[in-house]
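After the structure tokens below, expect a handful of questions from me.
Some chains have been omitted; the remaining ones sit where they do in the full complex.
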Amino acid sequence: MDLSSFKAVADKYKFIFFDAFGVLKNAEGILPGIQDTFDWMRDSGKEFFVLTNDASRSPQALAESYYRQGFYAITPERIISSGMLARDYLDLKVHHGTVAYLGTANSAHYLETVDLKTLPISEVDLKDVADINALVLLDDEGFDWNTDITKTVNLLRKRNIPVIVANTDATYPTSKTRISIAIGAVARMIEGIVGKQFINFGKPDAQLFMFAYERVQEQTTGIGRSDILMVGDTLKTDILGGNKFGLDTVLVLTGNTQSDDADILIRSTGIIPTYVCDSIVG
Amino acid sequence: MDLSSFKAVADKYKFIFFDAFGVLKNAEGILPGIQDTFDWMRDSGKEFFVLTNDASRSPQALAESYYRQGFYAITPERIISSGMLARDYLDLKVHHGTVAYLGTANSAHYLETVDLKTLPISEVDLKDVADINALVLLDDEGFDWNTDITKTVNLLRKRNIPVIVANTDATYPTSKTRISIAIGAVARMIEGIVGKQFINFGKPDAQLFMFAYERVQEQTTGIGRSDILMVGDTLKTDILGGNKFGLDTVLVLTGNTQSDDADILIRSTGIIPTYVCDSIVG
């Protein structure tokens, strides 16, 4: 496996899409040394977005968590989260009634800007569901799994409504050695039980890339897909999605894919990044 | 769809295998009128077993719940549960150490007769797992889903051990209109997350039928597969499993499969019962 220097690679592109977790930060916080990379990008006139499947908090709240750690480059308008696609969907497709959701009050931010009533599943009364016109799965926290997942299944047996999954990831790391189950895995369990087809947003699906690409078009001129580089730590989301959208891709080894496994994983999945870099630092 | 009378069908066989839920009982209790059917079976010299994917309680405890409702025909030795296969597996394949489990203390009955230490996942210390040599998924109750399912995933990342699923059902009914998520659905979610192959017991898998068939051989003489009738309410477990094992099968319409849907379900799944009866009554 040929390892490239990130700056040498990035220099060939005008716009960079970064995954967040495993690329910019990990369970311990911001990755040491990335300030230098972002300074270089600013000085070289490279623009960037952060594309994340994290719908647990608003772009504002996500940006603040970088800010609090003394890293100021990630401003809210540079963050594109799959939660924003969920909100877009509701805006375009659900015109009245109540939206039920699984997730924290923070994650419900994505719904509250929509002109609909919102209701956590815990407050749903299964005898009075006629007004519920959509369900959104936002975050793995903020509800009781024993009771509220079962309640969700029973709601979907009573109401044939669209179900939107705002984060398709199955897990996320909580420390160097531990992981937690993300709402994406819970969504697939419920989907299997009720036998219905949910509407999934988030990498590798093209729609998040498209949303970001439309923003690039609005803010710049003359930038096509071949000018954009997607950087991620996960083959099945960041790299597969970036490749399919027609972008060149960089796999970094600071997150889900470890140095020892990268080669074998690329061969066994057939998901081939354009480049592999140790990290975005250096 | 031709409906048959259960007695007319059963009269052609010497031994009957009954599914429990949806055939003998439902969320309201024992099905009215089945006493008469069991009296007729006794008088006609028909033997029977109850084959159940319910590993939440021991055969003794399961039999008692019939007994308490005034129905005495179901004795413990006539009940064959997928939990018994889990115990057999441990007996044959795990010779020392600790077995961790998800389920109630009642369900752990199946493990306690084995010469191994048992430990609910809630009491597992993830820093001290070297002694854990198997994991058994028994029941959807008795643990905190938010913390213990995640703990299970992390255990399986640290220890490469066999995982036994003692109930492969995805759901079970809790009232006429509500269902709950069974441990089988949780097992499949965890299996997907860790990417490993679990050992699944329970209908439609042949092993439960084989276990029952071996008992038939021990207790009787001259009874072959063509003398046994499998009765169930669910195409994908009872009927598929019975058919594959070479038994004739009866679908009854008192449980999961409703009269209106039976025909379309048989056509769409390609799982074809030998007979369809309204119920085992009459």
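By written order: A and B. Residues from 1 in each chain.
Rule of thumb we're sticking to: a contact is a pair of C-beta atoms (placed from the backbone, for glycine too) under 8 Å apart; a residue touches a chain by one contact, two chains touch by 3 or more.
Since this is a predicted model, take the numbers as computed values, not measurements.
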| item | value |
| --- | --- |
| Number of identical chains in the entire complex, 2 depicted | 4 |
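The rule we apply is simple: only the chains that are shown with their structure count from here on.
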| item | value |
| --- | --- |
| Angular offset of chain A relative to chain B [C-alpha, multiple of 5 degrees] | 180 |
| Between chain A and chain B, centroid-to-centroid distance (C-alpha), Å | 40 |
| Footprint of chain A on chain B - complex, ascending | 126, 144-146, 149-150, 153-154, 157, 170-171, 177-181, 185-186, 188-189, 192-193 |
